[in-house]
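Here the complex is missing one protein chain, while the rest keep their positions.
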Amino acid sequence: MTAIATIRIQEADFDVGQEIAALTRDRTDIGAVVSFSGICRGSENGEPIAALTLEHYPGMAEAEIKRHADEALSRWPLTGLTVVHRVGRITPGENIVLVLTASQHRQAAFQAAEFLMDYLKANAPFWKREEGLKGSSWIEARGHDDAAAERWTKS
Amino acid sequence: MTAIATIRIQEADFDVGQEIAALTRDRTDIGAVVSFSGICRGSENGEPIAALTLEHYPGMAEAEIKRHADEALSRWPLTGLTVVHRVGRITPGENIVLVLTASQHRQAAFQAAEFLMDYLKANAPFWKREEGLKGSSWIEARGHDDAAAERWTKS
Amino acid sequence: MKVKYFAWVRERVGMAEETVEPPADVRTVGDLIGWLAKRGESYAHAFETPRVIRAAIDHAHVKPDAAIAGAREIAFFPPMTGG
Partner (left out) sequence: MKVKYFAWVRERVGMAEETVEPPADVRTVGDLIGWLAKRGESYAHAFETPRVIRAAIDHAHVKPDAAIAGAREIAFFPPMTGG
């Protein structure tokens, strides 16, 4: 069977169990499934937040995630992967992003999931705005996310 | 809140979504949850298998997993973790093992989950017997699992 | 060509997209940022620190020295904070 990348950008929440079931249904060649769920925390840098609002670049976001999903499929022997990124207003404790990878072996599933998350953090065209106690502001990018993404660059 | 390790060895299947919900319920300090599901494949080394039977060392298995879970909690800033290992007869496509880690940040969650899986593969007292077409036999340990576990040893 | 703005670049410029016709000597993404910055106070504010501005041409990330000839859609935005 061919490895398939499922990519969705949506306002609605996702269900990790359902997404795993969809990725593994009717297959007996999968030995390892790794999921990463990114969740909205109740504070940023020690300051409480009421919510995040996620903006994205429609069209480019899908295309860029697809390009990196295809790269993951070519670099690791995956049987499939799923990326779901939410947009809109998200409150503490709610899901933001899901990356799922499936493979025969665990190392491929772990590495591909880390690669995709590092990419999403540093290079996918999404922006977070936080609602704090004193109004709202855009979250600043962190240099160590760039460094994390950089480690996957082929030399 | 204190980080808690939940460890279970059971014949029954597990539900990843429910386990994630249990680990994250009523908390807003978690930014990242990583899950690893190990699944029974339909073939081993190219030979079709009908089922695996997992044997364990009761008492030691729980104690050893607990010791490694505590090590993970001390090495990475986790908010909690869950390990569920099934025993008994498991058919292709069914779950074998679950490792869940939760943290404020993704790197800690990924690394702790990989550490625990490497440990479980190489050192936890479980043994797999496979039912093939020509009878059943014990699966042999793989040297690269020992190597994977070795990389976490503090020098 | 169509120009799009996201996040605080969009808020500072005051619009999400517009169509512009830069003169022929505006050849690169960097030239375009300089030209846009002179269109008024809101633009000057949006582009006051060019080194933090990221750009994409037709949905692909580009550097400031990228040529804009043939571009259908150019987007400007701050460093990404998704995931």
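Read from first to last, the chains carry the letters A, B and C; within each, the first residue is number 1.
Just so it is clear, a contact is a pair of C-beta atoms (placed from the backbone, for glycine too) under 8 Å apart; a residue touches a chain by one contact, two chains touch by 3 or more.
Fair warning: this is a prediction, and the values are worked out from it, not measured in the lab.
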Among the chains in view, which touch the chain not shown? B
Contact with the hidden chain, among B:41, B:85 or B:106, goes to B:85
Among B:75, B:105 or B:129, residue touching the chain not depicted: B:129
Where subunit B meets the chain that is not shown, the residues are 38, 54-57, 59-60, 63-64, 85, 96-97, 117, 120-129, 138-141, 145
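Everything below uses one rule, namely that only the chains that are shown with their structure count from here on.
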I'd like the Å distance between the centres of subunit A and subunit C, where a centre is the mean of that chain's Cα atoms. 26
Chain centre separation in whole Å, for subunit B relative to subunit A (CA means): 23
Report the inter-chain centroid distance for subunit B and subunit C in whole angstrom, where each centroid is the mean of the CA atoms. 48
Two or more partner chains touched - positions in subunit B: none
Using the touch definition from the top, which residues of subunit C touch two or more other chains? none
